[in-house]
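For this depiction, one protein chain was excluded, whereas all remaining protein chains were kept in their positions.
Chains here go by letter, A, B and C, matching the order in which they are written, and residues are numbered from 1 within each.
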Amino acid sequence: MKTKTSFTRSRLIPGIVIIVTGLLIFLLFAINTQPQVTSRFGMNISASSEAIQIPDLVVPAQTGIYVLALVTVFFGAWQMARGIRSTGALIGIVAFSFVASFLIWATQGKSFNMVGMLSSSLVRATPIALAALCGVISERAAVVNIGIEGTMLLSAQAAVISATVSHNLYVGLVVAILTGGLVAAFHAFMVIRFKVNQIVSGVAINIFATGATSFISSRYLEKHTDLFNNSGTFPIISIPLLSKIPILGPVLFENSLVVYLTMLLVVVLQVVLFYTPWGLRTRAVGEHPKAADTLGIDVFFVRYVNVIIGGMIAGLGGAYFTIGSVGRFDEVMTAGKGFIGLAAMIFGKWNPVGAFTSSLIFGFTDSLQVKMQILGTPIPSEFLLMAPYIVTMIVLTGIVGRAMPPAADGEPYEKQ
Amino acid sequence: MKKIFAFLSLLVVASMLLTACGGTTSSAFKVGQVTDLGGIDDKSFNASAWLGVENAQKELGVTGKYLESQGQSDYAKNIQQFLDEDTNLIVTVGFLLGVDTAKAALANPETKFAIVDYAYPDCWPGAAVGKDCGSDKEIANVLGLTFQTDQAAFLAGYLAAGMTKTGKVATYGGLNIPTVTIFMKGFEAGVKYYNQQKGTNVEVLGWNTAAADGVFAGNFESTDDGRSLAESFVQEGADIILPVAGPVGLGSAAVCKETGNCLVIGVDADWYETAAEYKDVVLTSVLKKINVAVYDAVKRAKDGTFKGGVATYTIKDGGVDIAPYHDFDSKVSAELKAEVEAAKKALIDGSLTVDGVLAK
Amino acid sequence: MTEKPIQPKKEEKAPASGQIRQALLVPALAVLTGLIIGAIIIIITNEKAATAYGNFFGDPLAALFASWEAVATAYGSLLVGSFGDPGKIINGLGILFSTGDSSKFIRALYPLSESLVTATPYIFAGLSVALGFRAGLFNVGAEGQLFIGTLASAFVGYSLVGLPWFIHLPLAILAGALGGALWGAIPGYLKAKTGAHEVVNTIMMNWIAFRLSDWLLNGPMKAPGFRPITPQIETSAELPRFFADPLRINWGFILALLAAYGVYWLLFKTTIGFEIRSVGLNPDAARYSGMSIVRNTVLVMALSGALSGLAGTAHVLGVDRWVGQGFSAGYGFDAIALALLGNSHPLGVVLAALLFGTLRSGATRMQSMAGIPIDIISIIQGLVIIFVAAPAIIRWLYRLRNIKSDTTVMVRGWGK
Partner (left out) sequence: MPVLELKGITKAFPGVLANDHISLTLEDGEILALLGENGAGKTTLMNILYGLYKPDEGEILVRGKNADIHEPNDAIRCGIGMVHQHFMLIPVMTVTENVMLGIEPVKNGLFLDREKVARRIREISEQYGLEVDPNAYVKDLPVGTQQRVEIIKVLYRQADILILDEPTAVLTPQEVEGLFKILHTLVQKGKSIIFITHKLKEVMAIANRITVLRGGRSVGTVLPAEMNPEKLASLMVGRQVSLVVEKAEAKPQGMTLEVKDLFVRDDHGNLVVNNITFEVHAGEVLGIAGVQGNGQTELVYSLTGLLPSLSGTIHVAGKPIQNTSPRHILEQGVAHVPEDRQKHGLVLTFPIHDNMVLCTYYLAPFARGVVLQEQEILATSEKLAKQYDVRTPSVFVNAGTLSGGNQQKIIIAREFSRPIKLLIASQPTRGLDVGSIEYIHNRIIEKRDEGTAVLLISSELDEILALSDRIAVMYKGQFVDIVPAASVTKEYLGLLMAGIKPENAPAAPSGQRTIEVDL
């Protein structure tokens, strides 16, 4: 069925949007760029990196932006005339052109380290990804856990205290994971057993966690830093050979334990969810708990286990903040990462790989924001600091089409 | 049900009685500190001021207490609480308490006040006294404690410029507020002075006095932000970082320690001591001895030598300074040490000035 | 599948007193339980009590006495800090009757005045969240809306000079309401149009508001001088105080009570409220009946934002009269607990706000006299939310039967 309206909707509007983006690139960036100035992008994370060093990328600023603007307009025209099938590709092209021209504009006459930014994108994405994975695993079983932020905060504190007291980072890691599991178990108990509104329970956990960690922090951690709050961090582990690959090596294979664990978890969870009996049951419970129940699946058990495992993942995320990053606990140090993780989960369509990918987008925004501050763009730093939050909102409004949550998400199951 | 309510009301009455008669009035000299929003454990000026009170407790036998402010309206309330307890000296921390401190001081001339990072008179032409500003003249019972931190930061900048191997040094702040940016301005000035003296071209990342903007973490809490900022600075080629963001800076120290790619310069206190876990990477610290200033104020108040006005702590009296090099003593060349000393002397005798002095 | 007609229970308007007792029972017990757990935490963290418990078998009485002392000191000073010292009040009364000099008496009421001052923004913010709950919207963004509202009213308050108070004051109040309304309407619109969940979006809007206020206070709205604060508002924009300094109780409190009545009237006596409640309880049926979900969602979020904005407005115009960085003590976050505690009913919210106002206000004295970190209040708040949201726990703890489960939907899952 081809009606006139379907033509308008599917081709014309996106095409116009793309062309306007192209013009914006021209107006915002190209005009404000001096001719003959270049932008230099570093392609080595640092001189001391194990990776094979490669030359920096030098782009003539004005020409580069003109090319990107033209490419964008070209794609817009193509979209209007012929239509481009993949929405993902469309958005990719537009986003890439815009970000790239922005970078070239901001870097004109200066240089900045591109690979470094990618590397910190991954690191910045790690706690977000862990929060998102926690969300994926519990929401696939239809339990919304908005208390991830608080769970991470409590785990972060538990990790640093136990690691400091035991002088063993691995003890801290285990304690963090257990703490996360425990908090999640509480949440699960509240929402499954007592049918507390899932979001309300999560918010309560967040408020409680903020109060409790601040209380413990001011009562004990600050007074006896060496006794409780000085754990050290997991070292960077370079994977032999792989870390020598230019660009990819330093980004992917020179990281700390928590980052590797996160990448591993993404793969494991993806396989578990879609290729194992447990995953099948989890998804069934999230989509149609009654159907699962009639097939003899214990809906409550599946939910408990998933929420608790999710909590343990969030616990690992909490560990990242302290023993994975800075070796000490400070009040409200999670700074909203748990919530951004939830947005990443939604953007990633409740898939582990998707959630990880969208976490990377947030990590990228965040490290880009830092780089922009360092480069001294005329945008006030306060506005640059808003970037990750604004991106979260844009992503949530579903520019890429509305993601469908698991059908029973957030609904308590009533067993008769 | 009735029982529960009855029990509750009993509890209320009981505790009322208990506290009503249990109020012990000691004759000790009482010091009360009102923090600003950072709270007592901000690892910055609130903590430093409290250290001064604690030292006074130990050495002068006074009793000290603090009240944390969670919002703007708590300032007046907390000061009032201390007034109600007949506190002898009230130490308020931070410029945000400026107006409330002045009001309370004017209304309670018997009570002594000390305010950190602020001083009276603080009014400008056309400002309404008691509203826009605290007072248009000195207040006899308030001692303002201010610090020429930029002088110390200047020396740190000079030192950093001399120590950098990459030709780039960096600084960042928590929020874009004057007590933070004064460090960054001084630091930049020091580097520029070094360049001027040596004809070098050491770059400062993270602050630009002309634009009055630079790199900020946006908070004083997220140590992870400190980590990522340091990583980014290192990627851009900086190897010495001055973080002016309370505990956030410790995240930077952590990453330097982990990678060995960078050094940090501590702020407020000597991080070699207060953050000993990172002592291998602490080149020096920009000292802002609030604790000493507060201790002095307590001492004077107790001795009866307290006088209102301003006590400005400068490089001259050692109220601001840079910390010893400790482990880096051997790594800093004798020549550079001498130059830093010379700059310090020049600052003391006034032959050298720093731009961006803390405005009044 | 419908079974035999269920005989409806005879419950034509139950006597009002019984209803009120029913409605108060769970919240009252929740607060009591929260305070008891708070007491346990105080005992555990009290060094004297801890030492005494170390020797529990040697001298159990000492341990119990130490516990009692710790709790009594803490909560006793909390009470005195909230309501005033009974001795001083009686003394003041005596002076008032004997000499007619009311100053001592009024001065003794200072703690009570402070409690009401703290309760004022709580009432507004609590109403804001409660109104959202009534429409099935969870406004976690009250804090950000409060920031924007405060800044807007402060701006009108200081920038317009020479107006008579009866024009200036209403203008400043209106500006505060509009500022908050704008900040609330954005996530409301996004929710209505794209389904982006308001919980995540309002949290993001909070962060954006914080950064924006950092920038405003440091730039466009900065007062002369070096401090990042706004100028003082004009006298003509001030909400008048009832007594001389230091009593800060002002007309804001009366406004808050009026707002509570206004929200009650709106919700239960008007067609607008009828729509809001219908949309909240069953959006599908509301849509079928011709109500616009989009309009109601935006309207409720805007009204909710306006109330949050007024929370800050009342504070800045009545108490602080200037705005500095981080001026709010987290009223917007505490408001969630208030709305839950008050069962999303304006009267309940007022009672809850009075309770929390006194708690918060008294906490200052508790902090000073008993050395209990103020964070304990957050812990108690988190606990109270959990208990109120899960009446089953309270029922189980206190062996109660037949508590009517409440019918407010409060909040829905993602994309629904």
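Just a few scattered comments:
Convention: a residue touches a chain if its C-beta (ideal position, glycine included) is under 8 Å from a C-beta of that chain, and two chains touch if they have at least 3 such contacts.
These numbers were taken from a predicted model, which means no experiment stands behind them.
Taking the full assembly into account, the omitted chain touches A, C.
Touching the missing chain, out of A:77, A:263, A:280 or A:379, is residue A:280. Where subunit A meets the chain that is not shown, the touching residues are 1, 3-6, 271, 275-277, 280-281, 283-284, 287-288, 290-297, 407, 416. One chain is missing from the display, and on subunit C it is touched by residues 1-13, 269-274, 277-278, 281-282, 284-292, 407.
The criterion applied here is as follows: only the chains that are shown with their structure count from here on.
Each of the following residues of subunit A touches two or more other chains: 218, 380, 382, 385. Taken residue by residue, subunit B touches two or more other chains at 176, 218, whereas all remaining positions touch fewer. Touching subunit B in their complex are the following residues of subunit A: 42, 45-46, 48, 111-113, 115-117, 119-120, 123-124, 127, 217-218, 222, 226, 230, 232-233, 235-236, 321, 325-328, 330-335, 366-367, 370-371, 373-374, 376, 378, 380-382, 385.
In the complex of the two chains, the subunit A residues touching subunit C come out as 144, 146, 190, 193-201, 203-212, 214-215, 218-219, 336, 339, 342-343, 346, 380, 382-383, 385-386, 389-390, 392-393, 396-398, 402-405, 409-411. Put simply, subunit C touches subunit B in their complex at residues 25, 28-29, 32, 71-73, 75-77, 79-81, 85-87, 110, 114, 117-118, 211, 214, 218, 223-229, 231-232, 245-246, 248, 315, 319-331, 361, 364-365, 367-369, 371, 373-374, 398, 400.
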